[in-house]
Every structure is written in C-alpha cells, then in structure tokens.
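Working notes, structure below.
Missing here: one protein chain of the complex. Every other protein chain is in place.
Now for subunit A:
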Amino acid sequence: MSDFDPGRRRFLGHLGLAGLGALGASSFLSACASSASGPTTSNGSGAVTIQSNLSSPQAKAAMEKLIETFNAQGKGTASLNTIASETFRTQLPTYLTSANPPDLYTWYAGSVANDYASKNLLLDVSEVWKSLDDYPQSLRTLSTDASGKQIFVPMNNYWWGFFYRKSNFAKWGVQEPKTWTEFLALCETLKSKGVPPIGIGLGDTPWVASAWFDYLNIRINGAPFHRELLAGKQRFDDPKVKAVFTRWREALPYFDPKGKAYPFQEATTALLAGKTGMFLIGTFFADAAPKDALGDLDFFRFPIIDPAVPLAEEAPTDGFFASAKTANPTGTKALLSYLAGVEAQEAYVKASSGIVLPANPRAKASDSPLVVKGKAMLNEAKELTQFFNRDSSDALQPTADTALTKFIDKPDQIDAILREWQAGAEKVFKG
C-alpha cells in the first residue's frame, strides 16, 4: 500500500487541502468531506500499516522494536507511522473515514472507541479475543461495543496519582496524606515552607485540569454519576457538580500560579527540581523524566473525601483498534494477536519507561516499588474510570478545558461557568 492513491475522491481531498490559501476555511473543510467515503480497491496482502501516537522517545523506540520483532517472525509484515499525539488526535476521524485508511491505530478504550464502533468504522476483533480468555472481565467489557462484539485490544493501562519526590518529602518532613483534611494540612505545611504545594501544567495542555475534576467527582459523587454526567445523562449545572467545585476551591490557594502558563512537561521539570511539592498526573509524565530521577519518585492516591463512596481510580487503558475498511484483516488480526501476547507486552514494558501495567494478566509488569504500589492501588479500587475525554469524547474535552481553566482563574463565577459548560456540552451532544 503506497501513499499514491488514484481514487478520484482522494485526489479531490488533496486538492481541497492544497486550495487552503485564499478560501482557506471552506476548502479546508471540504478536504475531509471528499474523502468521507469510497470503496477500497487494494487486494488483501501487503504490509499492515500501524498509526501510532506514542511519540515520546522511549515509547516510540519500544514500538519500533515490537514491529521489528513481529516482522522477523514471518507471520506478516507491518510498518509503523509515529505521529505527534495532538496531530493524531485531530486527524483520527479523517484517517478512519478516508477511502484507503491505515489498518491499525493506537488509541483508547471506552466511550471513544465505542463511538467509532457505533459508526461502523472499527474492525470486529472478536476472533483475536478468543485467544485472550485469561484477560480480566473488566478489560473485556471495556473492549466490547454496544452490539456485543469486541472492537478493541488493550495493551496496557496506567494510573493517575499525586506524584512527589521521596527525598523532598523527607527534607520537608511531611507524610503522604490519606484524607482530604490531611491533604489540605500537607498543602498548608508546604506553603509555609515557601514551596508551591500543588504543581499543574495548563499552558498548552489544559486537559490536565480534568484529572482534578474527574477525581473530585468520583470521590464525592461516585463513578456511576461521573459516567452518566459525561454521557450527557446528568447536567453540569447540577448542585452535585457544584459541590465538586466547592471542594476544589479549598485547594485552589495551594496551586502553583506558574502552572497556568506552562505545559505539563515543564510542570514535571518543576516537580523534579523541587519547585513544587506534588503533581496530580498520569504515569506517562515519567516518560519525559530523566532515568535517575525515577527511583526517587513516589505517589499517593487522590485523598478520600467521603468514605461512603466506593473507591474508584483513574486507570486509562491504551491499546489498539483497527479500521473496518482494512484491506488486510487477516494480517491486522495477526498483528493484534501478537501485540496482545505476553512476549510483546513484556518487551514493551521493558523498553518504555516501565511505569505501565500490561493488559495481559500473564505478562510481568516491572517489579519497581512504584509499579507494585500502582498495581495494588488499582486492584483495591471497586471501579475504574478512564479519563474525562475517554469516558466522554474528544469533542467534549474542550468544553471542560474552558470551564476548568476559567474556574481556576475566577472561582467566584462558578455558577455562570457551570451554566456555560452545560450549554457547551449540549451543543456537543446534539452534534
């Protein structure tokens, strides 16, 4: 499968993109329109193309190694395209709806995948799942669409938590908090020592704030309410949602004011340099951290607010889905089976920064204390959530970014912010 595609629709699509100049706007949009449908013409052989958004150096190298091993096994050939994750995110619908789409994609389980499945864009991979009978039921459910077929193959999951440097906590003489009260006390102590207690990185990566919303909501209102809210079955201007922000406001004075201006990568640097006390973030942040700092990292779970609410944690599951229009379903499924296997998953965990939990229950995770602790935390949880955009949709994420960054700046306007959020969300749900 080469890049050249003589199909007329694709040709129009490219031309539409090329005409971006003067009439930019309209021609831009039509570029996607022209490629919205069309027949697949190539035959069922050739390399399986895999589009990957794993662009951090370690994860990228790990993927390259996996594909190399797969090609050496002789069960088929695959080629890897690594794409910057933001570009990947915006282009994914275009990939999936194009006439001659790439075969396999790295992406997220849950509502996002199900949404594509409901539009018949994803390949039925139930066949691959037949050999995955030892996978936990939770992962199987997560990978199953509304019509009951599997459309996703999980690779690994990870967790979110408050990360900190052990050496710094020792230096400041503080302990991990368990409850919200202890957490606020910890913040107060750090602040009195002149350290901004809570790091955050909202410049360029405003979605990081959604972790706060997700966690406060699942701690106060519970995971089922959270999922219903994100699916449009509850309202953002509900008093229960406002209660989330009342709690959040108690912690707002402890946020690093510089966090509004820089992205989470720089917030990571600030944490490692001891310029902030702790940072609510997913384990992927460690991909950008120097190896020697990894041993000094530790985390604690988001503090308990209401002990009566069943414990839930954010554990986003990453993996793969395939295009329904793939020209080579056999090869694609062979690659998926390989990627779901013990060997590939262990190799990936080893080559990446290692702070991920393989989806295959027989694959060994790294035995670092951090990973052992993370795994234990997830096992203890009654419910797992994915993340704001994964439990809702990428289209809903910008409404959250707007509402949450505005709240952090102007907490007094919370009622107006929630009304706007509800209005924005309704537009997204309406389409």
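Heads up, the rule we're going with is that a contact is a pair of C-beta atoms (placed from the backbone, for glycine too) under 8 Å apart; a residue touches a chain by one contact, two chains touch by 3 or more; residues count from 1.
Keep this in mind: contacts and distances are computed from a predicted model.
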item	value
Complex member absent from the view - protein name from UniProt, among "Glycosyltransferase family 2 protein", "Anion-transporting ATPase", "ABC transporter permease" or "4Fe-4S ferredoxin"	"ABC transporter permease"
Selected from A:E250, A:D306 or A:D409 as touching the chain missing from the view	A:D409
Per the touch definition above, residue among A:A62, A:V174 or A:L202 touching the missing chain	A:L202
Touching residue (missing chain; options A:A47, A:V309 or A:V428)	A:V428
Which residue of A:D103, A:D214, A:E314 or A:D394 touches the chain not shown here	A:D394
Subunit A, residues in touch with the chain not shown (by the definition above)	12, 15-16, 18-19, 22-33, 36, 90, 93-94, 96-97, 116, 119, 121, 202-204, 206, 257-258, 260-262, 266, 394-395, 397-399, 401-403, 405-406, 409, 420, 427-428, 430-431
